[in-house]
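Of the protein chains in this complex, all but one are displayed in their positions.
Up next, chain A:
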Amino acid sequence: MSAPAPSLEAVGMTMRFGDFTALDNVSLSVPPGSFHALLGENGAGKSTLVKCIMGFYHATSGALLVDYREARIQDPRDAQALGLGMVYQHFTLVPSLSAAENLVISRGDTPALINWAAERARLEAFLAGMPFRVPLDRPVSSLAAGEKQKLEILKQLYLGSRFLILDEPTSVLTPDEADEVLGHVKALTVSGALSVLMISHKFREVRAFADDVTVLRRGALAGRGRVAELTNEDMAAMMMGKAQIGSAPPRTGTPGDAVLELRGARARDRSGFKEIGIEDLKVRAGEIVGVAGISGNGQVELMEVLTGQRRLLSGAMTVQGAPYAATRAQARRHRVRYLPEEPLHNACAPHMSVAENLALRDFDSGRNGTGGRIFLGRARMARRAEELIRSFDIRTRGPQAQIRDLSGGNVQRAALARELSGDVALLVVANPCFGLDFSAARAIRDRLMQARNDGVAVLLISEDLDEILELADRVLVMSDGHITHEARADQAKPAELGRYMAGHAA
């Protein structure tokens, strides 16, 4: 990385999907060696803009200048040749390949015959000069999210990218990991070796690392400036226009009877070699119980047990006192609802429309006005979808759009709209605000608090400790497949919880 960092300028970029304009005449300029932040609400068009820059999409109109010269970028390989590299919002590592294989194949000039001994030596030499490293030989699918993200960034540096585009690089990282990774990236920009364009929802990061900021709102340029000269309020106003965020609803009422109980529950973990064990977990009506923990410590398995996707080896799960195996009939009888993480894959049918996805809970129940026993109530389904789209502020081209074309945050809202509508007794949520902009996150957290105040029992599994401390009445820490600590949220100390999360507290 001896060559100096390039500059980049996008001029008048417009991108249409059919008759929908995702990006409307947006310009952006990143001088060499600077750290530029791109802000905007969910669905504002941030990912679309950077994908156009990378040649992943072909912009309807607009031009790109790299080092003040016009660049024609047809596909990501052209971008790579110009020294542009991108870490996508969704991982683009090949899951079944090892880290070493991923790195070697990502290079444009992989030799026809790979001499692994020599490649290993080169990789080790490269890693020795890097601020962080990852295990090279395990398949990427077995790495934790933080390790994958580090590998994505390492990959770009390995490829010799001198202009790095990061699409929400820290949403899968803990705050400490995020600071560490971004700190190293920032150091590279300061030394002039790298220019960075980073999409983020976190003002804290923008403030700590970025020099300049550009803000998009609904596909159009909403403002720009130097971070040092803007307050958080200025940036928020640019992002959301006149809209104001209300204050959080207060915590009211006291917990009632236990709704969900898990006793002596054991289940195999994903690898099939270890077990998770929950000795005693109770969630009472009108209470939020937060399960904190670093990803990969059994939270996914716990969620799968609760949704009936993973068999219990022993122990019992009861809801409202009755044995519970999470069948559709039981879930309906006991009014249990779920919001798993990555709702697009775990809670939606991606190719079906927004309206159909919103009706998945009750299209066959004959209740709630969206379904009959034999025929679907199409008209009622559409009417209800419109209601939910309005009340949960889901940004979509319409109820008939495919749900997979929605931006990440809006898929999240749609899933939550479905799960929270109607009469709910128990709500199990995992990482509900993952990747959401702060107003969307605020809206969802308010909904959860409101549900709690209305007497719903809420189990909140989250990697975001701040979220848990804000919402939960009680905090449990999950580490290595077990609940290792319990505290009342108003008495919990983040530092102490952090030690339990890391698994080395005595």
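Keep in mind that, in the parts below, a contact is a pair of C-beta atoms (placed from the backbone, for glycine too) under 8 Å apart; a residue touches a chain by one contact, two chains touch by 3 or more; residues count from 1.
The rule is simple: contacts and distances are computed from a predicted model.
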Which listed name, "ABC transporter permease", "Chemotaxis protein methyltransferase CheR", "Anaerobic glycerol-3-phosphate dehydrogenase subunit B" or "Phosphopantetheine attachment site", is the one UniProt assigns to the chain that has been left out? "ABC transporter permease"
Pick from A:Ser61, A:Ser96 or A:Thr327: which residue touches the chain that isn't shown? A:Ser96
Consider the whole complex, including the chain that is not shown, and state which of A:Gly12, A:Pro111 or A:Gly398 touches that chain. A:Pro111
Touch list for chain A against the chain that is not drawn: 56, 75-77, 80, 86, 88, 90, 92-97, 101, 104-106, 108, 110-114, 116, 268, 272, 309-311
